[in-house]
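Shown here: the complex without one of its protein chains, the others still in place.
A, B and C are the chain letters, set down in written order, and residue numbers restart from 1 in every chain.
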Amino acid sequence: MVFKDGGRFAFLLLIFLVAVLLYCHKKVKAGFRPQIREIPAFKGIEEAVGRAAEMGRPIHFTPGSDAFNAQTAGMTLAGVICLAHIASLCARYDVRLLVSNRRPEVQPVTEEVVKQAFLTEGKSGAYRPTDIRFFSDDQFAYASGVVGVISGENTAANIMLGGFYAESLMFAEAAATYGNIQVAGTASTSQIPFFVTTCDYVLIGEELYAAAAILSDDPAQVSSLVMQDIVRVVIICLVTIGAVATSFGWHGIKDIVLKW
Amino acid sequence: MDWGITVAALLNIGLWSFLLGDNLLFRVVQSLYVGAAVAHTFVLAYRNTLIPNLWEPLLGGKHILIIPFVLGLMLFTRVSRKHAQISKIPISFIVAVGAALAIRGSLLSDLTQQVASAMVPLNSVNNIVMFIGIICTLAYFTFTIKPTPAMKSVSTLGRYFMMAAFGAAFGNTVMARMSLLIGRLQFLLGDWLHLIK
Amino acid sequence: MNILILIVGLVAGVPVLLSSFAEIPVITEVAQEFQRWGIILAGFSSFLGVMNLTHVNVSAVRRKKKLASTYDSFVLLVMLWLLIVVGVFFGQSHPIYDFVFQNALKPLSASGFAMLGFFIATAAYRAFRVRNVDAAILLVCGCIMMLANIPIGEMIWGGFPIVSEWIMKTLNGAAMKGIVIGSGIGAIATSVKVLIGLERSHLGG
Partner (left out) sequence: MTFMERLQSIKRTTIYGLLIVVLSIPLLFPISIPLQVSSATQAAYDAIEELPPGSIFMLSTDWEASTEAESAPQTEAIVRHVFRNDLRLVIVGLWPQGNFATEQIVEKVASEMNKTYGIDWVNLGYKPGGEVVLASLAANIREVYTRDSKGTPIDDLEICEGLMSAKDVDLVCSVSWGDPGHITWVKMVQTQTQVPVIAAVTAVSVPGCAPYVQSGQLSGVIGGLGGAAEYEKLLGYAGKATAGMGAQTFGHIFILALIILGNIGYLSTRKPQEV
């Protein structure tokens, strides 16, 4: 096998990750339950659905701007997994859920997720295919479409989980104008600042993926959080050792990470 | 008079009318925009993807392309109540390729590159501050480890670092966003109304 | 059925994943082919998108609930199908298509982008209040950056460009690195679960 530069290290890291994940999965299945830090934004999603139910107004959700055929697909994936949970909550409390999409291939995925959620909750009659909308690849056509839904359908809450670009600020400010509760989550570093300053609840970076794990309701997902923490500790150690080593002029560790 | 510029200027005003609140003009412009953009997306997909990458090579003898063709048709089974399950197969394909690409991107650019660049030599105040910032921010995201008081202050420091970063990024973006707005105002006042000499 | 879906996922994902680390000609080729298929499927999905938008708006016109929504749904449908017919049968260089592209799509995109100039003003006004320590840090760093970006700032205090560069490089650089590394771990965890079938909620449980 001919590895690319840095391929060996990345491959080993992945194997390590998968091994730890499977190990944790086994442990959690056997009854191990760690204490999970409270992240306000998780509660924020329930609060948003609850308020929409009280007011009898719909909720708006969008999984963002990233496609599945790109390296940023992870955020869209996390957004869609969260959508499954949000759709179940909406079905349970009879809240209408409006979904807006920018990428064509994400459209059928979101349709499927919402439909299944309503079906599982025994509310398949309440599922309306016309509520899951596609607003084209064009960044600001999609943005104006979302803004049109928020203002036109009189939504009570706006939930944005996925990968976002400049349009993030437009959504957040438009929804704020209409008094929506806002929950946002993204790992796009350029857009987190806008969500943090304008939304009620924000899932920053890794928290978006954690939300996907916790919200999907499967106790086995907890294992992935434990795995993330183990990997985090390993990386902190690696960075510390590497930094100390480079301080003494030894670049061996850096070279292994980058070039091995 | 250039009709194109007038049309563009009126559409611009229509879109901006949203700033005054939801209104009919905005809805019409927004509908025009979405309609045209979705059509454009479709025409591009048809002319630049489906014809040259699927149809022509398929007719030219690249029979393997039958598979994505069939997968593509399977997507349409969602319209039928009875066979909707079939559409999960292409969806699974799309999502799996996406997941694999996400692992590639995160592993090779986010993790290894960033981890390596985080190994700064601790020989200046700046680098030490940077190192502390990276470690504290990483520690902030811990989910399942029971927080000790020391851990709590580390993650608080991490949050402060992030707030500084967000404030700076926000402030730095003001200039870019203003430039775009100024550009549009120069278009409206200059190219359209000829008020700018 | 579920087994079949899992197998399709594995067959699609594994070559793409392997090709990231190693250069094995067969695998690389298969991976590239699969990525092309992904784009082809996106092409098919865009037709689903057109159907969806047509469905949404035809039912809106039919319901005639609100007069306003009837108008704009009608406008949308006309624009959508006019442009599709022209684009598919006559090509993008047809004068109608070109006119819409040059004088509607392109400028509207610029106008939409420019609206962020308005929103960033209201967002700064709403968010930059000294409510607590977090908000104060946000406010101070934001204002320093803004002052450093205009000529007047340097006249008020010559240190603004230096401080702003330090904030951008050291504070911003450190926090962003931490966030990116964390997100990387999260993205890999989520994607691995999807690939090996531990996570199935995107397929409806």
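Just so it is clear, a residue touches a chain if its C-beta (ideal position, glycine included) is under 8 Å from a C-beta of that chain, and two chains touch if they have at least 3 such contacts.
Keep in mind it's a predicted model, so treat the numbers as computed, not measured.
In the full assembly, the chain not pictured is in contact with B, C, by the touch criterion defined above.
Of the candidate positions C:Ile5, C:Leu48, C:Met146 or C:Val192, contact with the hidden chain is made by C:Met146. Residues touching the missing chain, restricted to subunit C, are 117-118, 120-122, 124-126, 128-131, 139, 143, 146-147, 149-152, 154-155 (touch as defined at the top).
Considering the complete assembly, subunit B touches the hidden chain via residues 19-21, 174-175, 178-183, 185-186, 189-190, 195-196.
We take it that only the chains that are shown with their structure count from here on.
As a whole-number value, the distance joining the C-alpha centres of subunit B and subunit C reads 2 Å. For subunit B, residues touching at least two other chains, in rising order: 15, 18, 27, 30-31, 33-34, 36-38, 40-41, 45, 75, 78, 88, 90-91, 94-95, 97-99, 101-108, 111, 115, 118, 131, 134-135, 138, 141, 162-163, 165-167, 169-170, 173. Subunit C has residues 20, 35, 38-39, 41-43, 45-46, 48-49, 53, 69, 105, 108, 111-113, 115-116, 120, 124, 138, 176, 179-183, 185, 187-188, 190-192, 194, 202-204 in contact with two or more other chains. Those residues of subunit A that touch subunit C in the shared complex are 1-4, 7-8, 10-11, 14, 17-18, 21, 25, 67-69, 73-75, 77-78, 80-81, 84-85, 101, 103-105, 107-109, 112-113, 115-117, 119-120, 129-130, 132-141, 143-144, 152, 166, 169-170, 172-174, 176, 187, 189, 192, 194, 196-198, 204-210, 212-213, 216, 220-221, 224, 227-228, 231-232, 235.
Against subunit B, in their complex, subunit C makes its touches with residues 1, 4-6, 8-10, 12-14, 16-17, 20, 33-50, 53, 68-69, 71-73, 75-84, 87-88, 91-92, 97, 99-108, 110-118, 120, 124, 133-135, 137-146, 149-150, 164, 166-185, 187-188, 190-192, 194-195, 202-204. Of all residues in subunit C, only 20-24, 35, 38-39, 41-43, 45-46, 48-49, 52-53, 55-56, 59, 69, 105, 108-109, 111-113, 115-116, 119-120, 122-124, 126-128, 138, 176, 179-183, 185-194, 196, 198-199, 201-205 touch subunit A in the complex they form.
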